[in-house]
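Just one protein chain is left out here, and the rest sit where they should.
Here is subunit A:
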Amino acid sequence: MDELDLLKQDWKRKEQELPKLSYDDIHKMIWKRSSSIVKWIFVISILEFLFWGLISFTLKDSEGMEAYNSIKDLTLMKVLTYFGNAALFVFILLFFMNYRRISTIDNAKTLMKNILRTRKTVNYYVWFNLVYFVIFSFVIIFLEMNYDEQLIQLHDEFAAKGNETMFYTVIYGMSFIFVIIFAVVIWLFYRLIYGILLKKLNKNYKELKQIEV
């Protein structure tokens, strides 16, 4: 007899050693809370949408941005704001459409693909936000230079002393550093989420795809 047949035989024999749960044990279990990665992905994604939504609202409404009032009625600003809101709406819609597609009765590969696709939607939204955030910041800085009286005054003071270049360097340099720090923090956060949540999934998905090569 082949070794593998022997293994198969033994596998069947071992069924008798398996634990046996009662009807009540199983009945209790069906109402317990799931801790699957799909649930985690859903919660984290919703938190991300909230986070980014909140960031854009506080940015636009904070008192610290008083100077912002002088430019908020400009067409360019309005367009940018509408664009940001529309993107949020579209991404949330896409996210829910993809999320609903996740089903445990699909085959393993399709299930993994759909989970990854759902996650990717949120990722694209975050990257979109980073780019949008950078553009938005620079547009604001640029407009403030021309519309904000305090800033114009400061500029004139620097210019009078012949330090105009330094003025621009400081303003743009600081903005640049701020954006870089922000992007790195976001990137690290993502590495962490991926590290924790999707390591196993990515590995298994790659494994399945390799079988087909």
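General observations
Throughout what follows, a residue touches a chain if its C-beta (ideal position, glycine included) is under 8 Å from a C-beta of that chain, and two chains touch if they have at least 3 such contacts; residues count from 1.
Please note the rule applied: contacts and distances are computed from a predicted model.
One chain of the complex is hidden; its UniProt record names it "RNA polymerase sigma-70 factor, ECF subfamily", one of "RNA polymerase sigma-70 factor, ECF subfamily", "Sarcosine oxidase subunit gamma", "LacI family transcriptional regulator" or "Amino acid/amide ABC transporter membrane protein 1, HAAT family". Residues 3-4, 6-8, 10-11, 13-15, 17-23, 26-27, 29-30, 32-38, 40, 103-112, 115, 197, 200-201, 203-204, 207-208, 211-212 are the ones on subunit A that touch the missing chain.
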